[in-house]
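Our next item is chain A:
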Amino acid sequence: MKGRVIFNEDTCKGCGLCVNACPMKILALDLTRVNKIGYTPAHCFDMDKCIACTNCALMCPDSCITVERLDV
Partner candidate 1 sequence: MGKVLMKGNEAIAQAAISAGCEGFFGYPITPQNEVPEYMSKYLAKSGGVFVQAESEIAAINMVYGAAAAGARVMTSSSSPGIALKQEGISYCAGAQLPIVIVSVSRGGPGLGSILPSQGDYNQATRGGGNGDYRVIVLAPNGVQEATDMVRHAFRLADTYRIPVMVMADGIIGQMMEPVEIDTTPIPKAANLWAATGKGNRDHLNVVNSMHLDSVELEDHNILLNNKYLEIVKNEVEYEKFLSDDADVLIVAYGTPSRIVKSAIKTLREEGIKAGLFRPKTLVPYPYDALHEASKNVKFVLCAELSMGQMLVDVKLAVNGIVPVHFYGRTGGIIFEPSEIVNAVKSHLGGK
Partner candidate 2 sequence: MTVIFKKTKGLTDKPLTYCPGCTHGIIHRLVAEVLEELNVLDRSILIASVGCSVMSYDFFNCDSIQAAHGRAPAVATGVKRVRPDSIVFTYQGDGDLASIGTGEIVQAAHRGENITVIFVNNAIYGMTGGQMAPTTLPGQITTTSPYGRDVKTQGEPIKVSELMATIPGTYYVERVMTADPVSVRKAKTAIKKAFQNQVDGKGFSMVEVLSSCNIGWGLNPVDSLKYIKEDMASYFPLGVYKDKGKI
């Protein structure tokens, strides 16, 4: 695990641009539920593989994503 992504689910519009941008393919829209504003929010299903590249956050139009890097 090199990093971690934290989603502000309340403002996620489920557009999927983060999912598309993730090189590790560890993001997905959670189709089993809807958030406060009626969208299926993005989430990370395999955080261990996160490399903290920030690509997801760069492509998020709604600034929902915070990225942390593991200190070494």
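Please note the rule applied: contacts are C-beta pairs under 8 Å (C-beta built on N, C-alpha and C of every residue); 3 or more make two chains touch, one makes a residue touch a chain; residues count from 1.
A quick word on the picks: all candidates are chains of the complex that A comes from, given by their letters.
On a predicted model such as this, the values are computed, not experimentally measured, just so you know.
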Between 1 or 2, which touches chain A here in the complex?
2
Within their complex, chain A touches candidate 2 through residues 3-4, 8, 11, 13-17, 20-21, 37, 39, 52-55, 57-71
